[in-house]
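Excerpt of the complex: some chains, original placement.
For reference, chains read A and B in written order, and residue numbers begin at 1 within each chain.
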C-alpha cells in the first residue's frame, strides 16, 4: 500500500467510460481543464509554521475533480495512480 | 452536486442576454476585463497557518463580477460551470 505524506492524496483516475457516467465532460477551450478520479489514500495533513497539523478536507473514497496537470504518476502493483496535493483538488462530486 | 474545496466557489456564468440586462458591459481597452456570474456553491473557506478556517464572504446565489481569465471550466450534468477562488471575485452585484 502507498501512504502519501503531508497534504498529499493518492488518486485512482477514472476511466473514460466512467467519466461520461458521472457527467463531467471536458469542454474545448483555452482554460485549464480538470480531470476526475477517486481518492484511495490521504496523508495526515501539512504541518503549519505554528507546529499544528491541518487534517485534510477530503477522505478515502471521495470522487473528485482535480487540476489536469497536477501531480506525479506512479504504477503500483499493476495499477496506475496519481499522487497530488489536496490543493490541486477543485471539488468533490457528492 | 459539486462541492468546492477551501476558498473555492462554483459559478454559473451569465449568458450574454442576461449580462446586458444587469448593465455590465465589457469596455474595449487594454485593462483586465471582468466576467459576470451567479454562485451555485461555496467552499468551507481556507485554513490559515494558525489552523483557523476563514469563512467566505460570498454566498450561494450571489451575483458576482470576477476576473475573466480566472478558474477552471467544468461541465457537470450537461451545464457548464467555473470553479474559481473567492479572491478572483471582484465585487458582488447587490
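As a convention for this text, a residue touches a chain if its C-beta (ideal position, glycine included) is under 8 Å from a C-beta of that chain, and two chains touch if they have at least 3 such contacts.
If you're wondering where the values come from, they're calculated on a predicted model, not measured in any experiment.
Taken as a whole, the complex in this structure file is built from 7 copies of one protein sequence, with 2 shown in place.
Keep in mind that, in the parts below, only the chains that are shown with their structure count from here on.
Rotation angle for the C-alpha superposition of chain A on chain B: 50 degrees, rounded in steps of 5. Between chain A and chain B the centroid-to-centroid distance comes to 22 Å (mean Cα coordinates, whole Å). Within the complex formed with chain A, the chain B residues making contact are 1-6, 8, 10, 41, 44, 47, 49-51, 71-78, 80, 83.
Considering their complex, residues 23-27, 29, 31-34, 48-50, 52, 54, 57-58, 65, 67, 86-87, 89-94 of chain A touch chain B.
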